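Every protein chain but one is kept in place in this view of the complex.
When the chains are written out, they are named A and B in that same order, and each has its own residue count from 1.
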Amino acid sequence: MKRFRAFVVKEFYHIFRDYRTLLILFGMPAVQLMLFGYVITNEIKDARIAIYDPSKDIVTRMISDKILSSGYFILERNLNNIAEIESAFRYGEVSLAIVFEPEFAKKMEKNGTAHLQIIGDASDPNTANILVNYASGIISNYLISINSEKVPYQIIPQARMMYNGELKGVYMFVPGLMAMLLMLISALMTSLAITREKELGTMELLLVSPLRPVQIIIGKVFPYVFLAFIDAIIILVLGNTVFHVPVLGSITLLLAESFLYICMALSLGILISTLTSSQQIAMMVSLVALMLPTILLSGFIFPVENMPWILQVFCYVMPPKYFITIIKSIMLQGNGLACVWQETLILLGFTLFFLMLSVKKFNIRLA
Amino acid sequence: MDPVAVSVKNLTLRYKTTLAIDDISFEVAGGELFGFIGPDGAGKTSLFRILTTLLVPTQGACQVEGLDVVKDYRQIRNICGYMPGKFSLYQDLTVEENLSFFATIFGTTIAENYDLIKDIYAQIEPFKKRKAGKLSGGMKQKLALSCALIHKPQILFLDEPTTGVDAVSRREFWEMLKRLRDGGITILVSTPYMDEAEKCDRVALMQAGKIMKINTPAEIIKDYPHALLSVRAGDVYPLMKELMKYPGTHRADTFGQSVHLSFKKGEIQPAELQKHLSTKGHTNVEIEEITASIEDCFMDLMTIN
Partner (left out) sequence: MAVSSENIIIVKDLVKKFGSFVANDHLTFEVRKGEIFGFLGANGAGKTTAIKILCGLWYPTSGELNVAGYNIYTQREKVKQNIGYMSQKFSLYDDLTVFENIRFYGGIYGLRKKEISERSKSLMERLDLSAARDKLIRDIPLGWKQKLAFSVAMLHNPKIVFLDEPTGGVDPITRRQFWNLIYEAAHGGTTVFVTTHYMDESEYCDRVSIMVDGRIAALDTPEKLKFQFNASTMDDVFIQLARGK
């Protein structure tokens, strides 16, 4: 135990004496979160829209007012005919257009259904997607409010945002960022820490000592479990205080799942370090094999459902995908373990698999 | 003689296609200061890594203090101290932190074995709060030796501890090794510097994975098969070229400002050589009969093998 403590203390010295490590450990989560968060909210707050309203009746005015008073949209211009939509987009004046059909209120009254179009500027698909979702969310909110008084009406299209009621983009990014950053810190940092000892030649000395390989590995990894855990908490606290991202479900469960995910990433880091001999290669492998898939294939930025089937297959072997599903479920839906036990089991399976593989690969000798 | 500390029989190590160690056998007695002398690529580092259980031999049997390097590697790791060829300490930890870390992982403390390292550590103790990466070459080497000694090993493996270290630090280092040896620790040390051979009790001269000769330095020199003259005459290169052509010459090698001329006993008469060199235009010719150095022996063995 004393040996183990000495080892962990030494590891903390390494970390705290290298400002670059510290910067990656604590600076990056904060900066990334702020950056993503503000970029998303700004895009939405300043969005300029055009409205074409040939009906000009009470319902279309109510809807327009709701949209414009939401704080996300500013009315750039009222359009006089359909043809103007294109020019408004072309000159970049607006990023969203709302088009009501003629005699909107009348049709709603008579048929129970009325149509409106929400047109996004798909040259920036992510923003367009978010804006369209926001607008349709506001409209459905309006619908809910009038439906309580009278017989149900329908306005088409109807895109309801169930679990992100206030339609904040940051909500979506917090789970994604958490998956990405915990992966980066845990896997990349541990693989670097272990390969650094190989490069320095100190691994030779450690191997020649009576320490067992398991002790070496756990000693190297332990500080990072701790630090990654702190990072998870930083992200959650920042998300909650700055961007008001709620945690609807159990915090204990959320932290437990984070812990499991950290362990999974660490065992992956150990595996990488046993297979590589230099920090440079470990870095390349971590970035290419872990970071890019985490960002691109985990559903963090691009929806998995829209990918070609071959990429979807890859998505299903990406541990971050499951973690994102789990924390979204706990944070935003308030679900308990009953809803996420499958994903949890999968993560556990990944962890054990990587651990077994790396213990098997970790050599008690040099070659 | 003390019992055998290290015993190696028909050891071979193959990396893919290259033979790093080619069928070597030797024994080191307890309490001996044993040197492996040879250039890079002779197989010294591979040999040390096998003996410290870091590599598994391709063939052959190796025992350290009666323990097998493959089967009993855990026990060996408890009793041996190792200083790898490259400076292998934590550069971002201080002198004291490095030492106490290595003490702790071997389950001991600095205080417990302070007597053993006092001699060496006292020289760097004034800098104990300094980061190891900021030490000079000689001080790094002393720290590395202290770390290798801190758990009171029975046997010490030092892989090229003096490479790249200046002459003063080298001399001090060998004085420290002698004192440790006198304290009863068996020491195996490797070096590419031929002149360090004389500081060992016995040496193995190594070249290309083979041991060319094992003996005490004095015996190796006694076995040198040729007669040897040291010749001086101003500029060494023209002199060496001249001597190469001289009938009866076996080898002519530069040694600083003089040339060592080896030949079969009786085949060259110094007086005649002196006359010959004068007629060839060499001035201030000085010729002296000398005994061989380890370097002479090494070069001779290289040409035989």
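Keep this in mind: a residue touches a chain if its C-beta (ideal position, glycine included) is under 8 Å from a C-beta of that chain, and two chains touch if they have at least 3 such contacts.
Here the structure is a predicted model, which is why all the values come from computation and not from measurement.
Visitor: Among the chains present, which touch the one that was left out?
Guide: B
Visitor: Please identify which residue in B:V4, B:L19, B:I79 or B:V236 touches the non-displayed chain.
Guide: Considering the complete complex, B:V236 is the one touching the chain left out.
Visitor: So which of B:V8, B:V165 or B:C200 would be touching the chain we can't see?
Guide: Touches the omitted chain: B:V165.
Visitor: Considering the complete complex, identify which of B:N10, B:Q59 or B:S136 is in touch with the unshown chain.
Guide: The one listed residue touching the chain not shown is B:S136.
Visitor: Can you work out which residue in B:G41, B:G107, B:G248 or B:P270 touches the chain that's missing from view?
Guide: B:G41
Visitor: List every residue of chain B that touches the chain not included in the displayed model.
Guide: These residues of chain B touch the chain that is not shown: 38-42, 136-138, 163-169, 171, 192-195, 207, 235-237, 253-257, 295, 298-299, 302-303.
By definition in this document, only the chains that are shown with their structure count from here on.
Visitor: If we count contacts the way the header does, which residues on chain B are in touch with chain A in the complex?
Guide: Checking each residue of chain B against chain A gives 15, 49, 52-56, 73-74, 77-78, 80, 82, 84, 86-93, 97, 100-102, 104-107, 147.
Visitor: Can you check the complex and tell me which residues of chain A touch chain B?
Guide: 2-3, 5-7, 10, 13-14, 17-18, 200-202, 204-211, 364-367
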